[in-house]
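Note that one protein chain is taken out, while the other chains of the complex remain in position.
And then chain A:
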Amino acid sequence: MTRETTQGTSRAPAHTGVVGRSLPADDAAAIVAGDLEYVTDRRVDGMLHGAVHRSAHPHARIVSVDTARAASEPGVVAVLTAGDVPCNQLGTDSENGAVLAGDVVRQVGEAIALVAAADPETARRAADLIEVGYEPLPVVDGPDSPAPVTVHPRGNVAGTLTFESGDVATALSSSDLVVDVDTTTSAQEHVAIETPGGMAEWDLGKITVWCGSQNPGLHRKLVAHALRLNLDDVRLVSNPVGGAFGSRNDDPAPVYLALLAWHTTRPVHLHLSRRETIVAGPKRHPYRTRVRLGFDRAGTLRAIDSRAVADTGPYVTAGRNVLKTSAELSSGPYAAPNARFDGTVAYSNNANAGAFRGFGAPQVAFALETAVSEAAVELGLDPVQIRRANLTRPGDAHSLYGHTVSRSLRASQTLDAAAAHPWWRDRDAWAAGSAGPWRRGTGIAMAIKGVGMGSGKGDTARARLIVSATGTVNIWAGPNHTGQAIGTAYRQIAADTLGIDHDRIRVHVGDSELVPESGATAASRSMYAGGSAVHQVCGRLRAVLDEPGVDTGASFDDVAAHLVASGRAEYEAEFVLPDVDDIGRIPPEALADYAPHAVYGCSAQVVRLEVNTLTGEIRLHGVVCAVDAGVAVNPGATVGQAEGGVAQGVGFALFEEYRLDAGVPVTTSLENYLIPTAMDVPPIETVLVTGHENTGPFGAKGMSEVVVVPTAPAIAAAVGSATGFWPRHLPMTPERVRAGLSAMSGEGTSERSGRRSAAERARTRARPENMSAEPAEGAS
């Protein structure tokens, strides 16, 4: 019998494989019964409750902070300000801001003081009693702001990235067709349904924080740095958590909790309100992206020229890495002999922007895919044909950087899978059914997204395994679970690697004391990186089981007892994500500055919709989501990720826009910041494209981000095909669509519909004075 443990293969005698089966999440029964205790549900006797006092100004010098009234409220135990933080900085980069602002505030909602009190009401009341004296400064309300100040002493440019391959200017000037598309996309709020918070305890010189985190390693460092503690004295337990999507990558909530518990030496509970989460939490970076594509007459892409400006708000956090992703994905899945990216990430006094599922991809993909769709119209080509003809093939060089693209990329199969769906094939019949003001259209778009942190980063995941004498295999692994049932997938991988029943395997994620450092639940890496580490650690045990005399055919209970008795029950393994084989045009010493990916996931989507040409309202009738995830370890969970990603893409496309007026937030609740409801998300048909990533566990790779990306440009293309109006600004609100249609036809009236949906609520609840501030669609 072979005892092969290399990746992508498995041997499972007597045991029926579970990889490829749709097992329910481990916590599913507890969740539906309301029994799962989330981090914010945690309670202990004698705990205090925290609250945060936040800035009322987008940009101001703090001249005084008076905590006397707050501190004298009965029940208040501590009021902390900047001077109470041992090292008052969120990490080592001062441009990531202070834990508690002491001299200057740079956005509304920035934390200035923390309160701990006997009950939540007292804590909140005391926080409100803190009086801060401000000296307002001019507000930098965007990258083009004429304000005579800068957000940081070094200026308002947080980072730039430029790269060129070939000669874009010459290629554009000699192209038969140049499509020029100038787009804007809005700040998007994560709206994880559990708002941030949790509990912290200081005990015996050690701090334990129970708080959602996608990046426990980073959060431990932030806490240790702020409190000047040894990293080993900071423990983070980061789940169960009610959603993340990027919002829990580097948010300061664990630091607030730790600071309060450390000062009071009591357990402290904190649960942020929805309003403060929306106002102070990170956002998807709003972008302005201009793309110029040069084609020859036959539709062959000659050049891609992409310029992007991202607004990162007052602190840079993930901003430079977001821009890096935009650069790599500015050429999307397409091959062009000439490509250029010129990007800037700029400071402002708007919302602090950070990580959000898709991480710089959706913004540039909206511009690129819109340009490709318009080129198809101009050239009289089929939108699928023009894409297929220009795809980067597996193993080919990336257009911008020239690095080799993984052989597992199934871009052309993914595009074909979407286009094979009746909703695409029958698009003419669909359009022919247009009636009255409702025009029907169908659109298609696609995208790729890298898996992992990228080359040159030393991106690593680890796993630890202990066989108990009673025959249970315990595995501690990361990345952590934030809703994608990653622990269940790890269990499936372990079961098939070991060839034992999955019920014998217990997977533990999210506790930094027990799980070896495995990096972030981000960059579509959990399945690929964490799954690979689990596969490898199980491979070690498998190799021992396969030694003569170990697995004697006795029950696994006996084998386990033998392993424990012989001191061979514990294993560790790490998986270092592979760098690209060939780094192309990137200077070797700068590899991490560009961090190109070896492995990409892909999604192509078809959208069928109707547009009301009088009101501008869009009704979605269906989305096809074809996705290239390699082998789906848990197909049901993979489909769930695709459906959830499409829904977030629908929100990004149609409703979601975090708005500020001169730095003052306007959309501060779920009444005016709208996310899609069950009535707004249409039927979604997910097609899992068969593939195999040789470096991934059982052939799997990441897919949870790429599915967010094609939705908006596919919707825009469908609007274009229905009406001839090609949206350039997201979200495509009824007002913008109506304005765009009127600019084309010189007409425009309004009409109401009776749907109880975000679309409906957008019209009835948005404040008229804010509508006028929106860019006029027709102007583009």
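Some points to look at:
Rule of thumb we're sticking to: a residue touches a chain if its C-beta (ideal position, glycine included) is under 8 Å from a C-beta of that chain, and two chains touch if they have at least 3 such contacts; residues count from 1.
Here is the rule we use: contacts and distances are computed from a predicted model.
One chain of the complex is hidden; its UniProt record names it "Carbon-monoxide dehydrogenase small subunit", one of "Cytochrome P450", "Putative ABC transport system permease protein", "Phenylalanine--tRNA ligase beta subunit" or "Carbon-monoxide dehydrogenase small subunit". Checked against the full complex, the one of A:R69, A:R125, A:R274 or A:R540 touching the unshown chain is A:R274.
Summary of contacts with the chain left out: across A:P143, A:G402 or A:G640, the touching residue is A:G640. Across A:I31, A:C87, A:V576 or A:L614, the residue that sits in touch with the chain not pictured is A:I31. Among A:P58, A:G142, A:G242 or A:G402, only A:G242 touches the chain that is left out of the view. Against the chain not shown here, chain A presents residues 22, 24-25, 27-29, 31-38, 41, 190-195, 240-245, 271, 273-274, 482-485, 636-637, 639-648, 669-671, 675, 677-679, 681, 683-684, 756-757.
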